[in-house]
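Could you have a look at this structure, given as structure tokens, before my questions?
Complex shown without one protein chain; remaining protein chains in place.
Residue numbering begins at 1 within each chain, and the chains themselves are lettered A and B in the order written.
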Amino acid sequence: MKLIKIDKKSLKEGIDKLKRTHCVFGPVRENDEYEFKVLGDADMPDFSFSNTRMSPKAIVYPQTQLMFTYSLDDAADDCRILKEVPLDERPRAVIGIRPCDALAFPLVRRNFDTPEYQDTFWVRAYEATTFVGLACNEPCATCFCTSAGTGPFGKEGLDVLLVEDGDDFFAEPLTPKGESLLETAGWTTEAGGGAEEKITSMAAAANEHITSAVSFDNIKKREILELYDAPFWEEEAFSCINCGTCTYVCPTCWCFDIQDETFGKSGVRMRNWDSCMSPLFTLHASGHNPRTKKHERVRQRFMHKLKYYVDKYDNGIQCVGCGRCVRLCPVNIDIRSICNKMNNFDPEACKCEVASS
Amino acid sequence: MQNPYLPYPVRIDQIITETEDKSLKTFKFVFIRPEDEEKFAYRAGQFAELSVPGLGEIPIGIASSPTEKGFVKFTIFKTGKVTSHLHAMREGEIMGIRGPLGHPYPWETLAGKNIVIIGGGFAFTTLRSSIIFMTDPANRSKFKDIHVIYGARSPGMLLYKEELKSWAERDDMNMHITVDGTDDPDWKYHKGFVPAITEKFAPPADADTYAIICGPPIMIKFTQPVLDNLGYSHDNIIMSLENRMKCGIGICGRCNIGKDLVCKDGPVFTLSQLNAMPKEY
Partner (left out) sequence: MTGYTEKIREIAARLLTEGKVDRVIGFRKGTVPMMNQPHYVTSPAMAAELIWDSHCGLNLANYVTDRKERIGIVAKGCDSRNLVTHIIENKIKRDQLVIIGVPCTGMVDRNKICAMVEGEITSVEESDDAITVSGNGFSKTIAKTDVLRENCAVCTHRNPVIHDEMVGEPVAEQTGVDAYASVKKVEALSPEEKWNYFENLISTCIRCYACRNACPLCYCPTCFVDESRPQWVGKSQDPIDVRTFHLLRAYHCAGRCTDCGACETACPMGIKVREFTKKLNMDCFELFGWEAGLNIDKRPPLDVYKTDDPDDFIR
């Protein structure tokens, strides 16, 4: 597929064209933070950001999603029979998603799109979305994407990769969907010679910028129970306040709760993001709670992301290195430290310590 | 793409109170759309999410056997929001069920084997499904000896009392009914906790003998050493777990134990598998 060049001055024209056929999402500045929002007629994506505060997972998987409606009116024919809420299947385009967030989608897809069951809500929204990524020329100190399966110029999960270069963008179509979007937007000018080399060197420079890394090769080799029974969980979990910040800002966290809410004689069945940090998450109706202690929940989150997912899918950790949880955790629980602690954990050494103390 | 969260509408055809304290009721559901019954084709050991619009859903083991046509049965313990509402519902009311969910007991492996079923309290529901399935004339010859040990706190707390009696009278299975204690002078079955009865009456272990256990944690805790002493290998001990669930289809992420989701990779696990899993249940 041909590399395209987009003059920054013609960006607006192209995006306006896209808005005619797509619901377009882009990063928008609100006070001092950036978030992905639907771009209204007059709005343009603001690319002067390192990353948004909340991840763009809400574009495909909103925090609150109506699933069904029902009537509780005994006189109605369809009393107590659930009716599907029609899905919004208009084509969508996300412009300016970072490679880390883009990788999160195929990673999460393994959960929502399985041979046995397809989550129609997630899958239809995902398939209707074209992802136009924006490479990171200046990664942050908290970014560790290169050790988490992608990189500042990573392509996985994207349909087009934009690279900002002075007054232009390079646009590399990566899939037929991406090519089609570039055509619709009228971005068809081919980039000149030397463009590929330029991008390669920019990518290398960006990779150099990454100072943070995690290792999980040993985590993969360990038995689940060795890591589960490791003695460091209580200490690591001490500061945790069991809020939902990490899970809600994380692009690869997907757990949800299903609830019914009724108003008078009619109601909805909806799903909301939920967090394994909450004590309620695993509370049985009998009152029994397998994860009643805080450190059990903290352990669950990191074991899930760094070990269970690895064992289950054999395709890397359930983390893309975006660094949001590291920046936003109110008590500075750092997944990088915990990952490296798990990776360096040697159950034999611990046994020797216990024996000699 | 079928929406996996959409339940099949069912009508409550019959409600029977099973236990003397009224905490357990068996619900017989009939599918409103006959074609849904075919789509719901299930095997013993599976569960379904019972859906009560306005309240929520609960995962309950299927108590009826696939050999029983025209309906599905669930025995439900009254413990929380949804189950309390269910217990107050009437015959003729509409609700929904989603399923069948989870893995059944490993019937391919169990074919041609001796089966020892050990159940306690109200965890006996999928075991009823299994017994009716195995003793159905079309299936009985596929299994060798069948032993059942089932106990409850008192005679009034036993489930499926009439069926238990008829099973005790069959000569193609060994039925051991027990209660923790009773003052009833006419009680003709055993008295004693399930682990003790298991120790007395369970057949010796061998490669062809499998035990399926379902019961409250305390019963399992004391029954397992008995089976260990009898020499049962952990691959031959089959258990069914519970956990807090919502979607039941392995997507919402709530019910995991280690890397396994109880709803999708389970709820049936061998003891060998459980030993390798974190004790988060």
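Note that a residue touches a chain if its C-beta (ideal position, glycine included) is under 8 Å from a C-beta of that chain, and two chains touch if they have at least 3 such contacts.
Everything numeric here is computed off the predicted structure, so don't read it as measured data.
Between the chain not shown and the residues A:Ser239, A:Ser286, A:Asn315 or A:Asn344, the one that touches is A:Ser239.
Within the whole complex, the absent chain has one touching residue among A:Ile81, A:Cys276, A:Val326 or A:Met342, and that is A:Val326. Listed residues A:Asn272, A:Ser286, A:Asn315 or A:Asn344: the one in touch with the omitted chain is A:Asn272. By the touch rule set out above, chain A reaches the unshown chain at residues 30-33, 50, 53-54, 63-64, 138, 140-142, 235, 238-239, 241-245, 248-249, 257, 259, 261, 270, 272, 275, 278, 280, 326-328, 330-334, 336-337.
The chain not shown here touches chain B at positions 80-81.
By our rule, only the chains that are shown with their structure count from here on.
Taking the mean of the C-alpha atoms as each chain's centre, chain A and chain B sit 39 Å apart.
On the side of chain B, the complex with chain A involves touching residues 1-7, 9, 32, 51-58, 79-81, 83, 93-96, 242-244, 246-247, 249-254, 256-259, 264, 276-278, 280-281. By the touch criterion given at the top, residues 67-68, 70, 72, 79-82, 84, 111-112, 114, 116-120, 123-124, 223-225, 228, 254-260, 262, 267, 269, 271, 274, 276, 281-286, 290-291, 296, 300, 303-304, 307-309, 311-312 of chain A touch chain B in their complex.
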